[in-house]
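Below you will find the structure I want to go over with you.
Every protein chain except one is present and positioned as in the full complex.
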Amino acid sequence: MKVYRLAEAKGLDALEAAQVDDAPLGARDVRVEMRAWSLNYRDLGIPAGGYPRNDKLQRDPPLVPLSDGAGEVLEVGAEVSRFKPGDRVATCFFQDWDGGEVGEAGMRSALGGGIDGVLAERVVLGENGLVHLPSHLSLEQGACLPCAAVTAWQALTRGPLTAGDAILTLGTGGVSVFALQLAKAHGARVLITSSSDAKLERARALGADDTINYRTHPAWETRARELTGGTGVDNVMEVGGAGTLEKSLASTRIGGTVSLIGVLTGPGAPNPSTLLALFNRITIRGIYVGSRAMFEAMNRALEVNRIEPVIDRSFAFEELGEIRAAYEYLRSGAHFGKVVIARS
Amino acid sequence: MKVYRLAEAKGLDALEAAQVDDAPLGARDVRVEMRAWSLNYRDLGIPAGGYPRNDKLQRDPPLVPLSDGAGEVLEVGAEVSRFKPGDRVATCFFQDWDGGEVGEAGMRSALGGGIDGVLAERVVLGENGLVHLPSHLSLEQGACLPCAAVTAWQALTRGPLTAGDAILTLGTGGVSVFALQLAKAHGARVLITSSSDAKLERARALGADDTINYRTHPAWETRARELTGGTGVDNVMEVGGAGTLEKSLASTRIGGTVSLIGVLTGPGAPNPSTLLALFNRITIRGIYVGSRAMFEAMNRALEVNRIEPVIDRSFAFEELGEIRAAYEYLRSGAHFGKVVIARS
Amino acid sequence: MKVYRLAEAKGLDALEAAQVDDAPLGARDVRVEMRAWSLNYRDLGIPAGGYPRNDKLQRDPPLVPLSDGAGEVLEVGAEVSRFKPGDRVATCFFQDWDGGEVGEAGMRSALGGGIDGVLAERVVLGENGLVHLPSHLSLEQGACLPCAAVTAWQALTRGPLTAGDAILTLGTGGVSVFALQLAKAHGARVLITSSSDAKLERARALGADDTINYRTHPAWETRARELTGGTGVDNVMEVGGAGTLEKSLASTRIGGTVSLIGVLTGPGAPNPSTLLALFNRITIRGIYVGSRAMFEAMNRALEVNRIEPVIDRSFAFEELGEIRAAYEYLRSGAHFGKVVIARS
Partner (left out) sequence: MKVYRLAEAKGLDALEAAQVDDAPLGARDVRVEMRAWSLNYRDLGIPAGGYPRNDKLQRDPPLVPLSDGAGEVLEVGAEVSRFKPGDRVATCFFQDWDGGEVGEAGMRSALGGGIDGVLAERVVLGENGLVHLPSHLSLEQGACLPCAAVTAWQALTRGPLTAGDAILTLGTGGVSVFALQLAKAHGARVLITSSSDAKLERARALGADDTINYRTHPAWETRARELTGGTGVDNVMEVGGAGTLEKSLASTRIGGTVSLIGVLTGPGAPNPSTLLALFNRITIRGIYVGSRAMFEAMNRALEVNRIEPVIDRSFAFEELGEIRAAYEYLRSGAHFGKVVIARS
């Protein structure tokens, strides 16, 4: 079967196609015929030797990339109880985090990071590393969920979230658009930023209550406070890192939360006044995707509220050039929502 | 000015109209010109000597009835900072429960129970005993909120509530219809019961996902489990008391919650097997309206989600006979949503 | 090897000794040489056909009894990572509840109830069904923990618990004495009831702040309120069921919790006024032992605070008559703390 892998830690040039034998199937394993995948910002850093995180969480190459995929169950091991052939499934970002608290071993079990990912025609995963897809979603849509949607879900629901809360989400990438959709499903008020009025228009069509063009309003934190009557927002989906953290803190109400999700602007050194902002009783929560239980709870919410992931563009699995084009398109930042790879 | 009061504890016959002087205004007080009121089940028990609750929470007659009202601010005391003349306000059920935990004093401060209520042309209340109305609501709509809507809000949000949760609400009275609307605003799945297909049809129009006619399905708890794939619901809005508690427990998932709100069917003795159901790790939470902070949070949710209270019928404030008719109509159970009294 | 089992559902007379072959060892299994066991009230009901709970949670006979035991690891399967030969371990009450939420399958996995228990010379359990013993405990002490101590731990810590909280624990059986010790370790104030002044004296020696002889003070709920300045306690360890629930509710502060742990007095019908008490914003939480994660957290607490289980009396494993005597002694209610069975 065909598989893609990063042969060396020297960037996307090291991505190559290969033919390998199918893996053996253990008693608690599930073999999945993969049909679709999606890319995340994390996937841009991994070819170069690591997303800027704790290095120990990424294995040395060669490495099969990508955490996110969906497909159909081909066969199941003798002790598998949760799946049967024909089931439509998506992969769990962490293969070893069912629910409750996660430990060191769970943190090392990220697909396409600590262990091989899923950019292959068929994969074998433990039954605890998969979830059933909501019935109203296509496989391409299902492939969008494992990293970005679960991240947004955890960032929104780890603390209390009630209808009427003001949620600020930065930009219109995968996590931000899911955060918009999921926050609206909870009856929250959503403020969203972008440098593009066209993207803000799309956000509004998806339900965003307030849009802020950060080119037009470089002091977007001031704008966020104004829009909330001077109070500040309840929770910020902070995907930017050092370059935006100070403004995110300044956008947040006394006692509010900044959900630290990503470091798109690079790790960098936070501004010296960053710490002072915390005296407003603000909580910064480090969010790193989530457990299988969170994924399943989110799927229930998607199903009840008929939410569909927003796919910006889909690239063909069969050609190495297409795969590279998908990565490059994500890197360009031109997308709104998710970038997908699919088998024809 | 005109005021209604219960002269003795011998039922609705003791309700009479009177002319009294306006109360003096203290430094932290607000005088409100009342425009609309609403009735709650509790108001049916009070004329007869008490809603079947801890007696000490109800004062001896004469007593001005009703906790729920809305109007316009006429004047404010010298130290009042939250209101100004002309503001549209609603009354807080508890006059002395701002937020956080409530104590004995707070529990005794219920309008129309522990202290005089608001069925009068003008009332004087402390500024902590009022909230601003959401801007999209009329005064009649605002008068529906203090008891029933805040009760439903607390029952839904006191524990964690996320989109996709299954909420079971019993009947189509004031609390149940608010619970339906607020649960839908949070992206939950709502199951609702009634003995009337017509009322269930109206519930469906308000967003109910599943309806159960408990005449057709006397084993409605079994139906609730079936509808949730055998799992049971996450939270039951239990308004019935001893007559329904056992079925409510049987409808609830392992680890779920029954929010005990009322005892419409009378206190009675729960079935002997009631306690056993708790071994499914079920929590029964006693819910008794809520704090001013909850009311304000709910109003924010109503505003963001443009939710309007459902008024079944409105009676005229001016005539004692109309007031009595309003009480009788509520007692008949024919209503769907709220029964209102309004000044013309 | 020797094993005890209940041959039929007709009481303790059906308990018999047998010789059986050792079970095979799966890849994720652990074989344990058992050295000590302890009895719980639940074990008194099971021989007669079921502890008064949801029947489906108990398997038909023949059934090896007992959930609680401790011993040494003899051998481990190829994929076991958490244990090695020689490790000192205790059994988990639920074999299939690691952490987070529990479902139907987990609820059916109780040793000596839904599946065979551990009253045997050697047992084979999955590695997720065992915990390491705290280093300062003997195997007999360790055998006291799985049901009673984990139950007390969950009842105390499932909601917020802070130093200074008032905890009321009923009687001096296994759960109550653990609750006393664990609550004191959290800096709480402990009130404890008994019909025996001698037992109350022992409770005081273990740290109880206030003791109530319920013979001398039949209105022990009034006494509990007096002792807390009229406020009521924060959390009641309710082991009695219908016979004590009303008084437990009356002992509880506004907004407090009753942890419903057992039905020692029989299921029965709660008093009609039981429901009314809930309007004091009281929460009744059904507590049914707990997860492996809770067991491990508790063991950490036992170790840091050098807490030792209180063993009342120990019976010999080798003789069927001794086993029966242990059951009878527990039934007599003469004990303080735990009744143990041990190999010589």
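As written, the chain order gives the labels A, B and C, with residue 1 at the start of each chain.
Simple rule for what comes next: a contact is a pair of C-beta atoms (placed from the backbone, for glycine too) under 8 Å apart; a residue touches a chain by one contact, two chains touch by 3 or more.
Predicted model only: the values in this text are computed from it and were never measured.
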Touching residue (missing chain; options A:215, A:281 or A:306): A:281
Touch list for subunit B against the chain that is not drawn: 27, 98-101, 291, 293
Interface with the undisplayed chain - residues on subunit C: 157, 160-165, 182, 185-189, 209, 297-305
Absent-chain interface as seen on subunit A, which is shown: 52-54, 101-104, 107, 241-242, 245, 254-255, 260, 263, 267-288
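Here, only the chains that are shown with their structure count from here on.
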Residues within subunit B bordering two or more other chains: none
